[in-house]
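Shown here: the complex without one of its protein chains, the others still in place.
Going in written order, the chains are labelled A, B and C, and every chain counts its residues from 1.
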Amino acid sequence: MENTMDLQDMLNMLGQIYEKQMPFHRLLGIRIVNLTPDDVRVRIDMREELIGNFARRILHGGVISAVLDLTGGLIAFAELMTHLGAMPLDELTKRFARASTIDMRVDYLRRGEGEYFIASGSVLRRGNKVTVVRTELTNDKNLLIAAGTGTYLII
Amino acid sequence: MENTMDLQDMLNMLGQIYEKQMPFHRLLGIRIVNLTPDDVRVRIDMREELIGNFARRILHGGVISAVLDLTGGLIAFAELMTHLGAMPLDELTKRFARASTIDMRVDYLRRGEGEYFIASGSVLRRGNKVTVVRTELTNDKNLLIAAGTGTYLII
Amino acid sequence: MENTMDLQDMLNMLGQIYEKQMPFHRLLGIRIVNLTPDDVRVRIDMREELIGNFARRILHGGVISAVLDLTGGLIAFAELMTHLGAMPLDELTKRFARASTIDMRVDYLRRGEGEYFIASGSVLRRGNKVTVVRTELTNDKNLLIAAGTGTYLII
Partner (left out) sequence: MENTMDLQDMLNMLGQIYEKQMPFHRLLGIRIVNLTPDDVRVRIDMREELIGNFARRILHGGVISAVLDLTGGLIAFAELMTHLGAMPLDELTKRFARASTIDMRVDYLRRGEGEYFIASGSVLRRGNKVTVVRTELTNDKNLLIAAGTGTYLII
């Protein structure tokens, strides 16, 4: 199953870029917990700088929308890679640099209380150019904190 | 016009809390450029940590959605204060801690290139409980980078 | 289990109002296929007047968003009734006339081909005033045609 190996290698590399080479992802402190064709999970740990309230220890809404957006984009791009299979590294890099979010909706469902949070999601539509992804953020008690829907241009 | 004075004093205090007492706002480095009943403007300067691409110097989509969300919330709360007029400080504080975003849509219109960005907006609906705000982010060349619509629970 | 009976009677009455007393619902030709506390399903049959294309027999996007909106509202109101339990008829009627959609997002995922369509959904958030519902429309082959998220004011 060399082809599958290649795909997983590529996904791993994508995960590394996501975690380590994108400055805002480092500032947030996200970690890719899992990145396989069928399951993408991103974790963010609560810490002082991410608090969005002057009175309570809750995650800022902007952190929540950022994590849902970047997780949705990762899912959309991983879907493309899975669909296209192995490709030369420089083509992968070019496509990744070109990918972008077109629009996003976030629903804030519960206050962001917890010591860590997990973002995951699934593809609703994979088109030629446009991919739609639904995402969710849960806390360390597995309570649903927020839900998102993002439309991504992946070409 | 003592009443107007009081309102502007309260808005100034709100601006101080927004800039200095909310940890994630400090991490982003936002500044309240103007906060009067009819005009709210929030500025964020580009810097290395806010970049969302490994190849290009553009603002991360998550920074954009965070700034639009916090600006919309500020506009919604300033509208409430303007409408209610002067109130005791502890009531103001309680209401502010209770305010929250219900949902938000962001449209990413252009790549986030620029040395600084300005977020502004206007109230579409001010209800008893729910306030809807349209927001926009422009860059230092006054190009529209993103547009948002947020629904806020302000009670 | 008289209480449960009352609730189901009330839900049945709500379903009758929805189908028969709201003029636009009659114009669309929706039918309440199921309306129990845990499962709400609304059906619409394809017919000539609902076509949205001059060349192809597909459901108009406006029909899709209308059906998702009205299904989400029905789910939100049924949730309230289930939560509050039996109430006097005139209070039910008043609350129902007051209920309204605050905002909605619809994602159109596939062309609306099919002889009939089923809308269903589930509550994401039930607050004191604001209820958020995710909805889906599938066709007669159980393919997902569209997905929605609506925020409702139910007081």
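The working rule: a contact is a pair of C-beta atoms (placed from the backbone, for glycine too) under 8 Å apart; a residue touches a chain by one contact, two chains touch by 3 or more.
The shown structure was predicted, so the numbers you read here are calculated from the model rather than taken from an experiment.
*Asks:* Given that one chain is not shown, which residue among C:V40, C:A76, C:L92 or C:V106 touches it?
*Replies:* That would be C:V106, which touches the missing chain.
*Asks:* What residue numbers in chain B mark contact with the hidden partner chain?
*Replies:* 105, 107, 109-110, 124-125, 132, 134, 144, 147, 149, 151
*Asks:* If the hidden chain were put back, which residues of chain C would touch it?
*Replies:* Spelled out for chain C, the touching residues are 17, 21-28, 48-56, 60-63, 65-67, 69-70, 73, 93, 97, 100-108, 111.
*Asks:* When the complex is taken as a whole, what residues of chain A touch the one chain not shown?
*Replies:* Residues 102-103, 105, 127, 129-130, 132, 149, 151, 153 of chain A touch the chain absent from view.
Just so we're on the same page, only the chains that are shown with their structure count from here on.
*Asks:* With a Cα-based fit, what is the angle in degrees between chain B and its identical partner chain C, given to the nearest 5?
*Replies:* 180
*Asks:* Please tell me whether the contact surfaces of chain A and chain C are same or different in residue numbering, using the over-half criterion.
*Replies:* Mostly the same residues form this interface, as more than half of the numbers used are common to both chains.
*Asks:* Averaging over Cα atoms per chain, report the distance between chain A and chain B in Å.
*Replies:* 25
*Asks:* With chain centres defined as C-alpha means, what is the inter-centre distance between chain B and chain C in Å?
*Replies:* Using C-alpha averages as centres, the distance is 34 Å.
*Asks:* Could you tell me the distance, in whole angstrom, between the mean C-alpha positions of chain A and chain C?
*Replies:* So the centre of chain A lies 31 Å away from the centre of chain C.
*Asks:* Got the chain B residues that touch at least 2 other chains?
*Replies:* 102-103, 105 - these are the residues of chain B that touch more than one other chain.
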